[in-house]
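Here the structure comes first, spelled out in structure tokens, and everything after it is commentary.
Every protein chain of the complex appears in place save one, which is left out.
Letters A, B and C mark the chains in the order given here, with residues in each chain numbered from 1 onward.
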Amino acid sequence: MNHTEAMSSHTGVLFRVSTFGESHGPAIGVIVDGCPPRLPLDESDIQPDLDRRRPGQSRLVTQRDEADRCRILSGVWKGYTTGAPIAIVVENADHRSGAYDHLVDVYRPSHADFTYDAKYGIRSIAGGGRSSARETIARVAAGAIARKLLRTVAGIEVIGWVSAVGGIDAASAIDTATVAMADVEAHPTRCPDPAFAERFAAEIDAARRAGDSVGGIVTCVARGVPAGLGEPAFDRLDADLAKAVMSLPATKAIEIGSGFAAAAMRGSEHNDPFEPGPDGRPRTTTNRSGGVQGGISNGADVVLRAAFKPTATINHEQATVTRDGSPTTLAATGRHDPCVVPRAVPLVESAMLLTLADHYLRHRAIDVLGPVDVD
Amino acid sequence: MNHTEAMSSHTGVLFRVSTFGESHGPAIGVIVDGCPPRLPLDESDIQPDLDRRRPGQSRLVTQRDEADRCRILSGVWKGYTTGAPIAIVVENADHRSGAYDHLVDVYRPSHADFTYDAKYGIRSIAGGGRSSARETIARVAAGAIARKLLRTVAGIEVIGWVSAVGGIDAASAIDTATVAMADVEAHPTRCPDPAFAERFAAEIDAARRAGDSVGGIVTCVARGVPAGLGEPAFDRLDADLAKAVMSLPATKAIEIGSGFAAAAMRGSEHNDPFEPGPDGRPRTTTNRSGGVQGGISNGADVVLRAAFKPTATINHEQATVTRDGSPTTLAATGRHDPCVVPRAVPLVESAMLLTLADHYLRHRAIDVLGPVDVD
Amino acid sequence: MNHTEAMSSHTGVLFRVSTFGESHGPAIGVIVDGCPPRLPLDESDIQPDLDRRRPGQSRLVTQRDEADRCRILSGVWKGYTTGAPIAIVVENADHRSGAYDHLVDVYRPSHADFTYDAKYGIRSIAGGGRSSARETIARVAAGAIARKLLRTVAGIEVIGWVSAVGGIDAASAIDTATVAMADVEAHPTRCPDPAFAERFAAEIDAARRAGDSVGGIVTCVARGVPAGLGEPAFDRLDADLAKAVMSLPATKAIEIGSGFAAAAMRGSEHNDPFEPGPDGRPRTTTNRSGGVQGGISNGADVVLRAAFKPTATINHEQATVTRDGSPTTLAATGRHDPCVVPRAVPLVESAMLLTLADHYLRHRAIDVLGPVDVD
Partner (left out) sequence: MNHTEAMSSHTGVLFRVSTFGESHGPAIGVIVDGCPPRLPLDESDIQPDLDRRRPGQSRLVTQRDEADRCRILSGVWKGYTTGAPIAIVVENADHRSGAYDHLVDVYRPSHADFTYDAKYGIRSIAGGGRSSARETIARVAAGAIARKLLRTVAGIEVIGWVSAVGGIDAASAIDTATVAMADVEAHPTRCPDPAFAERFAAEIDAARRAGDSVGGIVTCVARGVPAGLGEPAFDRLDADLAKAVMSLPATKAIEIGSGFAAAAMRGSEHNDPFEPGPDGRPRTTTNRSGGVQGGISNGADVVLRAAFKPTATINHEQATVTRDGSPTTLAATGRHDPCVVPRAVPLVESAMLLTLADHYLRHRAIDVLGPVDVD
């Protein structure tokens, strides 16, 4: 065996996801346990999201080619889920560890090299960004199953896009309520506004030419979420969304609804008034809550924004230390991905999808008794 | 029985916290299960943090007086923890539900009234902000135990403060690395910079006089965290911190380290170079990572910022709907808390403390084998 | 604080139970989190099971008088559950620790004194049997809520009885399918067969007169369990029942259905043939499976038997060692409970009830899609 970075683990109470695999091992994979039976599902439901995650063909994203074909190993029979755990594996076509041999004794700045070593006491070559990016295959595959489930049982749709790159913010040009996936996928930057998309492309290209990288923001919205999903205390819907998104590589911040802007507002500006909706149920006339109030969905679009730092791998010389504590210099590298934010869009979607699928099932479990009239 | 809002639940893998209680029931409480035995502990370790959370004496925070005396019911013997679950109860001195009778049929904007009703199908009077504020007693009590544990086993200290109120941001005036709790507690706004503290007080007072409320930001830092706490995938330390903080009432956003600013930066600006530290181990010369890299602590201060929305209860007339779907107007109320942010400081601390205590114990569990030399 | 033994913790995925409290602390309690809202509930649903658990008035069981009045602190409003955690507390009327001072330095044989000390490194006076018996108040209270839920949503009834004491086994005289709780409660031994009840009473009395104790067997049945509860692998219904029952104090064995007798049988004797049931669904003509096949309920009665060892506290002199490792003799004690088995009946019921309630809700969560026709 010759693989390396630690990329673990488990999330979800009822829609449970366990991932495994390192970029330099033979395969990446995931088990989805708790998916309801009788859901139509095959590889064609999963591959499109994997393809969206995959490093692309344009100069804006990394140039490596990875097939990333998924294979369902269990839990599906004649096109339907059986209730058994669904295992999905994606083989690593090219897992030479030799490519990182020169890094064995040097901690790359702002990668996970040092922290993994501090935690596990065993040097894992090639930790940090690139490896992490590959681990997300497992999450995206699981998220695709959640997408199919949520669409089928509740008509919920989740869509994300790039709303800022570097200092350029396109938020004012994008109507969160109406963005369609076709708008997003129309441009390699995944910005649905064509003018900003071009500006983002130029910014990314400038960073690439400078041997540098650049950060950005992904906005993601869930439409059709019924009121009532979430919990009032620790497992608030917004808290679980925050955890899911902040567990993605390179995230540094998350906002729900008004986010940091709320800190500067008065209550009279921030409160969302209610009005009767077309179905007679209350709806808010504004959505500063971002679809969540008191930790529970209110039927409005759930809206979040996530900040991604610039890729840590850059083509600059950097000061660092060796594994035995001596100061040294990390040489400029060759190939690098100047901006992960376009590829992060399906990751943020998968974080939302997994969280919503789990809370959807959790809510089902307690909604077992008829109405009561208490006053 | 005549109490009300739902405030539940459970967090933590090894340092496990379960809370219960409604503001209009007889008591609020918490069970802390998994606290190591042989930790010196009594009520005097817990009461000070509860007192910090309690609505204060100044005009800046709400005027109600609550004694909030904690009582340990189990898990402590002759001044030491026994390894058994530690139950703590705080009685509600004044739990009249009548005070909210006029709200039974009206959904208050941006409270949890509607979403609780949508989830549970039973009208819980007095949901939302104030009730939630009271539920946090349980978390602060648990956090105080985590504080004692972390201090005792690892010398970790967690301290938070108010860094912004309304549009006024004091971040530039405050040195995160050196703020002491005495600086914070010196002013009722909990801003350690005296000049900004006065400006915050004026802003809060202005909101109060306008019958309005105002949001703000809490910054919180953990010092002395050893490298190696956290997990690489779903249970990243930053992800679990994000969840813990975003599960506090009225939070809308969280940043770790550079936060949203990272999105506008280049990699060459954002990367934290390593240098040999005084103990020979690597340390970063800057801390844009906020003490976490790849989901695992790197030994630097863990730094986060959380945004709180303005209190939803305001003394203005507001449009809303009744429980049966008719449009109506919510009358201006009397007493309200114009700014919860100063009181939120111990809540954010408790969120950090509980998360760190759990990850500290989790790391202990896997660190059982001697060093190996692999290259 | 002056209380002692460790009695912890947490069980359940959706119907979640956390207990706390020591026999010599101020109170025993439990939080039930995840109980569906809108269930009619008050203390009168809980007290009867607590009274059944309580040491009785007859000479067959221990003579202490404990009121054990339960008090609901949260989660119930105007007679209905709200979906919030339900906290229940029972005060310890008489919690003098002095009664055990002479035991501080001696490990009582077959109590938990030594193992608690080995685990927690802090001497907990009065560990083991009696303390454990008192901890079960919390489980019985939680079980009473599960009983109300299962009865309301599914018509499930759980009933247990004493089927053996000492070497006397009444199984052949009792029809598992028809025993009613009135039959069980008609005699202090909780044996529904009057003749065997008298023999059990005589056996217990003989042990008491000899300053000794005696073990026995509890049989417990759940009627009305729908087919489909359970999981196929680790969380099999029979496995979770085994864990729940084996976590009760003094249990040494458990059987489901045929139990150990199965080991001596041929498949042609043991298999349960199917026939069409009155509702057209398959049912088994025999029930050697004990209502569970492949880890999942099959609609037949779920039947289990649990063995309880004789109480460790006896009125005999016994060889043991002191805390510092010296051999010594434990003097004969005075008062003791010669047979816990009659009081264990509500404990075994609560173990079944909690397990079934959790699996009932878990099954609800996955049963969200319509039928499919696959062949």
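As a working rule, a contact is a pair of C-beta atoms (placed from the backbone, for glycine too) under 8 Å apart; a residue touches a chain by one contact, two chains touch by 3 or more.
Note that the structure is a prediction, hence the values are computed from the model and not measured.
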Shown chains touched by the chain that is not drawn here: A, B, C
Touch criterion as defined above, residue of A:Leu73, A:Ala93, A:Ala171 or A:Ala332 at the omitted chain: A:Leu73
Per the touch definition above, residue among C:Ser23, C:Ser74, C:Thr189 or C:Gln293 touching the missing chain: C:Gln293
Listed residues C:Arg151, C:Arg199 or C:His270, member touching the removed chain: C:His270
Missing-partner contacts on subunit B, residue numbers: 13-14, 34, 36-39, 77-80, 83-84, 152-153, 232, 361-362, 364-372, 374
Missing-chain contacts mapped onto subunit C: 5-11, 17, 19, 104, 107, 109-112, 114-116, 118-119, 121-123, 127-128, 132, 135, 164-167, 207, 210, 212-217, 226-236, 238-247, 249, 251-260, 262-276, 280-282, 284-285, 288-290, 292-299, 307-314, 316, 318-321, 325-327, 363, 367, 371-372, 374-375
Touch list for subunit A against the chain that is not drawn: 1-10, 16, 18-22, 25-27, 29, 31, 33, 37-38, 42, 71-80, 82-87, 89, 119-122, 124
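Keep in mind that, in the parts below, only the chains that are shown with their structure count from here on.
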Interface with the most contact pairs, given as the two chains involved: A-B
Chain centroid nearest the full-protein CA centroid: B
Degree value of the rotation bringing subunit B onto subunit C, based on Cα positions, nearest 5: 180
Separation of mean Cα positions, subunit C and subunit A [Å, integer]: 45
Inter-chain centre distance, subunit B versus subunit C - centres from mean C-alpha coordinates, in Å: 38
Interchain centroid distance [CA atoms averaged], subunit A/subunit B, Å: 25
Overlap residues in subunit C, where contacts from two or more other chains coincide: 37-38, 77-80, 83-84
